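Report on one structure; see the data block that follows.
A single protein chain has been omitted; all remaining protein chains appear in their positions.
Presenting chain A:
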Amino acid sequence: MSATATTARTKVDPAVDRPAGRLRVHAWFTPYLFLLPYLALLTTFVLVPAVFGIWVSLHDWDFMLPNKPFIGLQNYVDLFTPDSVTFPEFWNGMKATAIFTVASVPFLVLIPLGIALMLNRVFPARSLLRAMIFAPFVLGIAVVGVLFRYLLDSQFGLINWFLGLFGIPPVGWTQTQPWAWVALVGMTVWWTLGFNAVIYLAGLQGIPRDQYEAAAIDGAGSFARFINVTLPGLRNILVFIITTTVLASANMFGQAYLVTNGGPGDSTRTAIMVMTQEGLRAFKMGSATAMSYLLAICLAVVSVINFMVLREREGGK
């Protein structure tokens, strides 16, 4: 890049070089023309749907029926009325989503950090290992889902076979609780851990070497260096990882859809499963959109709280 820059610069004829002032660069409408295709897509598939969704949620919008009467906030009121049709399913889904999020986030924050610390050391085949750990993430949930369904099979699954080597009797991973949650959290960690680990690695490489050198000279052991140099250096990365991981976990769908099918009972039917069932299988778009907006509001609140808590801690130090 720098090579190109120098050759290009030598081409400039000093006589034509403008004094300080800006070149008459482009017509006023040029930037808008460049933006037009993207803005057209953004308007059609993001801005309009976001508003249209609110409109839909205010109606008894059954996709299959010609009449879609306006019912105001009724869909939202129903979600807070214990004897409505949507109430039990929706809150069951919210509970499942909350359980999954609370159970998975600590692992997805801590394990990748440990792995990033290992991978940040210098050893042969380091990049191969990095590539291996990150590989599952490029696979997508459909492949990972059907693969784990087989690995977790209570009779023919590799995982129970392996546990059997230690004398552990077969576990009904998809049929019993709390094992279904253990299985879903475990496979999610396996699948997405590399993503967070790579972000941590980028952060670790941004911590200046001399800070470690200084700490070492002051006699800090490796644990002290971790607490006093590594963790403070990763603060922003941690905030980022916690926030994105919470949001990703709250979006859980494919794992439960493919591996446990929402079971046992309805215990792993997440909020997204409930709303897609309501809107895209039963075609009751009105109540389904109301659910999705309510979940979005809950997530926004969680994000704000999360942000404030992490901010506070930062200010306190």
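Note that in this section contacts are C-beta pairs under 8 Å (C-beta built on N, C-alpha and C of every residue); 3 or more make two chains touch, one makes a residue touch a chain; residues count from 1.
Here is the rule we use: contacts and distances are computed from a predicted model.
Missing chain, UniProt protein name, picked from "Carbohydrate ABC transporter permease", "NrfD/PsrC family molybdoenzyme membrane anchor subunit", "Substrate-binding domain-containing protein" or "Fe-S-cluster-containing hydrogenase components 1": "Carbohydrate ABC transporter permease". Within the complete assembly, A:131 is the residue of A:73, A:102 or A:131 that touches the hidden chain. Where chain A meets the missing chain, the touching residues are 1-2, 4-5, 8-9, 11-13, 16-17, 23, 25-26, 28, 30-32, 34-35, 37-39, 41-42, 44-50, 52-53, 56, 63, 115, 118, 121-123, 129-136, 138-143, 145-151, 153, 155-156, 158, 161, 164, 190, 192, 195, 198-199, 201-203, 205-206, 208-210, 212-213, 216, 222, 233, 235-237, 240, 244-245, 247-248, 250-251, 253-254, 257-258, 272, 275-276, 279-280, 285, 288-289, 292-293, 295-296, 299.
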